[in-house]
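What you see is the complex with one protein chain gone and the rest in place.
A, B and C are the chain letters, set down in written order, and residue numbers restart from 1 in every chain.
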């Protein structure tokens, strides 16, 4: 694993500033999200991604127009990185009518097909075969598009991982599988569940290209996924990318993350992807004031979006019958309150 | 992959003659089975294992008393190799009351717990986690026992394979996973479904011991599984054994196996495990007459068993309500012909 | 009009669907050159090539997932799950992803996925290859489930399933593959959600699907000889059930027998009985009778398997009891 403190030269500085902006937005978004939940303004659960922004932004920004992405319940960052609007993303988490999914999906199922964020999936592993299917369609339609599929380290132990990677490889599908290895699956450290050192080596079981990167170095993530996407487009098949990163918060709303060894979080905070990228940009000549402006703009955008989201309406009661089927008739038939009598 | 024409010195000649006897029994059993099906005396489907006897007998004879085995729908050979009686095995396939499972299971579910044949499973991959559970119990009970789990090359692509091997490895369970690699999953050659050269390399994805052997050389199979079982007993965890072999017949009753390249079967017939083992025994000084006697005794035993099986009774109609539950009461309650009125 | 087998009707249904729309393709284990485990896709590989008739590894989760992913990008996959019982290994893909994906995203994705599954008992395949698995999915909103019994229905429902913008589980009864029936030269789709009155009658309504429908027709014939006029209805779709057609019939006959090839609890038959009672309790002159298979796994032995499920004779007896109530 190489570490590049210097930003890769190939990417324009303006673009790299935009990465920073995106990472900041996600970070602020997650902080506000956390507040919404701890204040009890939103029910259910949420899985925050502070600390993993480098992977999500670095990977998604390696995509071209029309490319797509699927991710997990810990998907706020990935969906925002694809360009989902902040206000409607907040609104979905708050269960509003103007939420990305009309309030039907919630925090774990953020989806904005219009920006290529095809879905967030909450059953571990389930979207890995779906991503293969997306890639199959691109191949079938000869669209030249690729799709990214994000998932966690813990997900590499579930059956669907195996089936999906095998299928993607044998059919040489244009998909980039990105493991966000944040060292834990819920409360279990990787070593307790997974008998190998490097998850990326599982690619060998499928004859698949592989690359392991420092996930907190956005430049390296971007470079790795750019290469993987190019290979996929060229018909060379899928790549398994393992991005080493860390989640700053607990697994979910209710988790204080007491299982972490002392000092671990602090060490990773030193390697915060935002911090690292800011340093890289400074080395590239961007001054502190400009960096602060990016941060402040992001913060303002997030807070404004949150205000707008709060003002949005709750979904209309009857809307709960919509979208079961493409043709509405069938669902409507059952709209009479579920009484058989 | 090494090929030993000479029988491994460590195993007594009498024991090796017994292997031959067992392989012959399985071969004759399968030939008779095929006749039963093609003559329409038995319905459903059957999956024969002629050609794979070296793996089944070689592996099962590496077990000690009290060790156990699980296998697939193509399991006649493995179950017989564990010592299931020929007549009651025939009887099960014929759906008789005295069949191993009282006629409830059939060809795909042969089970004789009394000899350690814990079950034949017909959903691909399903028994791999079950075998891990068996091994977990041995560990938990500190029994010193090991269990063998047979499955096909095609089964290495299903999710349960992945989950089972990972679990067995992380818990260092005393299980030996044996791939009977007969080159085809149903009608698909391995290369059409599996993007790697050597299936055994999938062990690396689980940090698992591995060994690849010529499955038609019973001595090599026996040696590999003996070593794997010893390691398992010693607490060193599971091994993935890949035994290269070939099924002489089609996938199932209805398959003429037209998808095979010309000459392939003929080539493998030259490497028939029975033939190879006979040669090895001859090199070890056993004369042709003795070998013929083993063969003839096996044939007679099979034909006699078949006669006995034919004379067994069909199961009593009410027996179909037995064994749903350990306590019979619940099932009996529904014995009144399934009518709700 | 020609006589074809149920199998041929499905094959033709798939072929016509592929001919009509380039986005339609088939994937599954050995569906290609081998023509499928039940030979239902025979000839499709030769005709449509490896891009559109795709052999997969033994990976049902991947098959269903790939179908979902391809569908949301505009294709119209037909996925084969060989024996319906194998739906157990991809249940999550069907029930938690396919059925809910559109709803969870507020309608952002459309899922024109057809999943074909070989259903039912009667062939000596034992407990893991003989179930009527449509019953596993009844409590999962978002799916449509069809269960054709004849070549014409199989063809028509196949065309409807592939043309439908929503997920359809298409259950093919294994024991019917060789059954023959008429098929129009230019056959039409059969609307999903529409029951068929197979045989009109006045005294009692018998509802049955797939292999049981043929038994029910036989039973009606026998009953007719005794002067009992039984109306036979095949729902053809079990999710959603066409309760209206059944109620129209029961409103006249005032007696109903539902015969099915599965245990009673959690079955479409029990669901139908509950709906009949809800909508037409006062019309009924006899308790609705649900004739089911034994509450055991499917036994292997020939005799046991035959006894396990209802047949024409038992339908006759049950119907008599209902008529004489």
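Some notes on this structure:
As a working rule, a residue touches a chain if its C-beta (ideal position, glycine included) is under 8 Å from a C-beta of that chain, and two chains touch if they have at least 3 such contacts.
Nothing here was measured: the structure is a model prediction, and the numbers come from that model.
Taking the full assembly into account, the omitted chain touches A, B, C.
Considering C:56, C:119, C:135 or C:215, the position touching the chain not shown turns out to be C:135 (whole complex). When the whole complex is considered, the residue among B:42, B:78 or B:101 that touches the unshown chain is B:101.
The chain that is not drawn here is touched, among residues C:44, C:104 or C:219, by C:104. Set against the missing chain, the residues A:105, A:133 or A:273 yield one that touches it, A:105. The missing chain, though absent from the display, is touched by one residue of B:94, B:134 or B:231; that residue is B:134. Residue-level contact of subunit A with the missing chain is found at 42-45, 95-96, 99, 101, 103-109, 121-126, 154-155, 157-160, 185-188, 192-194, 259, 314-315, 317, 319-321, 324, 331, 334-335, 337-341.
Even with one chain removed from view, subunit C keeps its contact list with that chain: residues 85-89, 91-93, 95-96, 99-100, 103-104, 126-128, 132, 135-142, 239-241, 262-271, 273-275, 277-278, 281-282, 284, 286-290, 294-297, 299-300.
Although one chain is hidden here, its contacts on subunit B can still be listed: residues 68, 99-105, 109, 111-113, 118-119, 121, 123, 126-138, 140-141, 159-160, 163-164, 166-167, 170-171, 322-327, 330-331, 333, 339-341.
Operating definition for what follows: only the chains that are shown with their structure count from here on.
Chain centres computed from CA atoms place B at the largest separation from subunit A. The most central chain, judged by C-alpha centres against the centre of all protein C-alpha atoms, is C.
With each centre defined as the average position of its C-alpha atoms, the distance from subunit A to subunit C rounds to 39 Å. If each chain is reduced to the centroid of its CA atoms, subunit A and subunit B end up 45 Å from each other. Taken residue by residue, subunit B touches two or more other chains at 157-160, 192-194, whereas all remaining positions touch fewer.
Multi-chain contact residues of subunit C (touching two or more other chains) are listed as 56-57, 59-61.
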